[in-house]
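One protein chain omitted, others in place.
Our next item is subunit A:
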Amino acid sequence: MSVRLPLTRRRFLQVLAGATGALIVGVGRARAADADTPLALLGDDLTRLGPYVRIEPDGRVILGARDPDCGEGTHTSLPRIIADELDADWTRVEVISLGPDLVSGNDNLRWRYGHQRSGDGSSIPAAWEDLREAGALARWLLVQAAAQASGVAAANLRCENGAVIAPNGRRFDYGSLVKSALRQAPPQTAPPLKTPDDFRLIGRPAGDVDAEAMVRGEEKFALDQYMAEALTAVVLHCPWPGGTLDSIDTQSALAIPGVRRVLQFQPEAGQPLGSTPIANGVAVLADDTWAALRGRDALKLSWKPGKQADASTADLEQRARDLLQSQAEPTRHVREDGDFAEIAKHAPHHVEAMYVQPFVAHATAEPMNCLVRIDTDRIRVVTPTQSPQEALTIVQRLTGMNAERIDVQVPRAGGGFGRRLDHDFLTEAVLLAKAAGTAIKLVWTRDQDLRNDFYRPGALHRMQAVLDRRKRIVGWNVRKASASALAGRDVPADRLWTSEARPDALPAGLIANFSSTWYELDSPLPRGPSRGGHDVVDAFATQMFLDEIAHTVRKDPLELRMELLGEPHVLPGATANGAIDTGRLANVLQRVAARIDWNRRRTNGHGLGIAFHHIDGAYCAHAFEVSVRGEKVIVHRAVCAIDVGRVINPLGLKAQAVGATVDGISTALGQTIQMRDGRIVQSNLRDYPLARMAQLPREVEVIIVASDSAPTGASIVAMPSTAPALASAVSAATTVRVRQLPLMPELLRKL
């Protein structure tokens, strides 16, 4: 049986009978560019949708999680959304990871599951749009079946915990209804969704669905998967971006028992960054990892630098300083309100500061890796990806295999942070598998991972503000210089600024005379998406500068921010759902201030810092209490208030807020990626340090703001306000004004 059911225009549900007699309900969205195409013109191929819900006759409920889970909690939160609408018994739910699946097409791929991307805050909003409907349809069909079995009108039946319940108390377990549910005629209109009063799982805490497998060591990450015939490939990339292999002697490497081949690979000409190897490289293929590592160490090779053999991040920083001090025309006027230059002529108070932030790496816990097997009629790929559909598309391009014959499996991934939105490592594995004619298990060692990343670009911000006689900010001028994270990625030159700045970034809209400009820098360091991207970098400059202003005019930093936000109002955002509610921002600020007891003066050498930020309808503030003893920053308290709209899983949301806060601290304290003589300096977790337990707060106090607004993503919003709240607390504790990251070297220089 297969039934299609139009929900709203361009959205459909489908019911299928599973091979075991299970009831399977899928939902998806047509994704054509023109949203106004009439339904009738869309054709069937856009409406064949795959399964999210499967109910076995024995009552087990199997829910598909379509977005990868790299620690964002999607494999728990997405199935909870479906299960709530289904009134499933959560203790009987099993979750499976859905890889990318095709509806049809080889040239113009159409995907079965709709949204399949994680780590950019889009999973929850997308799920809220369509996953509840999958649960609701399944429940509707089960109720119809129960109505038939009981003779009670469907309207008089209710569902609870995996059963339909009749007014007389008789229970029909879902499993017992599956057979009959499959025979029910589908509804004429979409079954109604629950109202929030009826939510049973949404809003209640749930632990990670894979927790037990994780603590038993049984969860199989991509790096944990093997194919008997696969050779393990360990690689070396040219240390100079754009450089080439000069000479290679493979004799000693090949003499090592277990080493089979030494192969070279290159970036493909004309391919955008992230979908081709990141650099020229050499791979040692061996029977196991240890033999491959020994083979790699035995290689005798030399590299030739490319064009920018003497490039350095120090030079780049100097160029940025020169540019921002010059009268040069910016690459982009991001926003101009009023007339900053004019107001600056007459205003009584001027504040100016320059903020310097480094390039940083992703340093995911699980290094880049990919397992691939290419047969004549089928390809199997197991890889940690944040974007499975893109992974499949790249495999198709590299192999010419019919897309329907490519199976991409998406296990839990050991961190993503945007690194796995790129698939350079996957292309290496596929190119090696093609060249070697055998299955390949590619493993990047940590040095390769840190030196061949698509870094978050460093930036310099030159900030100027002018205040009137009453010390209110009446003019704001931010000039930013950075190398675009979109360069080399098939993005038109006049759009490169979009990864570096946004016209609605606060305090835009709050100050009458406002100017935001961007100056493009060129750098051989590859750049790409990261957790929060430029929001993190810009929030640091903005929030630190607000502190600088408060310090200069002797105002309380919280009071200055509250004044700036003003009476609660809504600012139009730059994107459709990007409207900014200043009331919600003020609220998270007030919540952290109250919790940390902001108005109580610290006389024990402790300093307080506060900061806020918002991303796509989610709001966050941090307050820190720190002290500095000798060469150590001690974080006594870290408070985070977070408003993401309706909360799907409060335990998961807290995990994201704690995690992002720790990430923000760890990054701010000591992380920097530098280039010297055209090569990346950092190569391991000693010179690119992640914060240790002792450097971190013992607790991150998370305040969740209850809200009925539409749910938003939670994995990135707690990043941007962390570093400025920490740094401003350090400034308060030491009187050293922090204007450069990472914090520790800067602090030690100035103390």
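Rule of thumb we're sticking to: a residue touches a chain if its C-beta (ideal position, glycine included) is under 8 Å from a C-beta of that chain, and two chains touch if they have at least 3 such contacts; residues count from 1.
Assume contacts and distances are computed from a predicted model.
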Record-based protein name (UniProt) of the chain missing from this complex, from "Cytochrome aa3 subunit 2", "Isoquinoline 1-oxidoreductase alpha subunit", "MoaD/ThiS family protein" or "3-hydroxyacyl-CoA dehydrogenase/enoyl-CoA hydratase family protein": "Isoquinoline 1-oxidoreductase alpha subunit"
Which of A:Gln357, A:Gln396, A:Thr661 or A:Gln740 contacts the chain that the document leaves out: A:Thr661
Of A:Arg110, A:Arg158 or A:Lys220, the one touching the omitted chain in the full complex: A:Lys220
Identified contact with the non-displayed chain, of A:Pro257, A:Gly270, A:Gly400 or A:Gly437: A:Pro257
Touching residue (missing chain; options A:Asn106, A:Asn402 or A:Asn684): A:Asn684
Hidden partner chain, residues of subunit A it touches: 70-71, 207-208, 210-212, 214-221, 223-224, 226, 232, 257-258, 288-291, 294, 363-367, 412-416, 443, 445-447, 651-652, 655, 658-663, 666, 684-686, 690, 692-694, 696-700
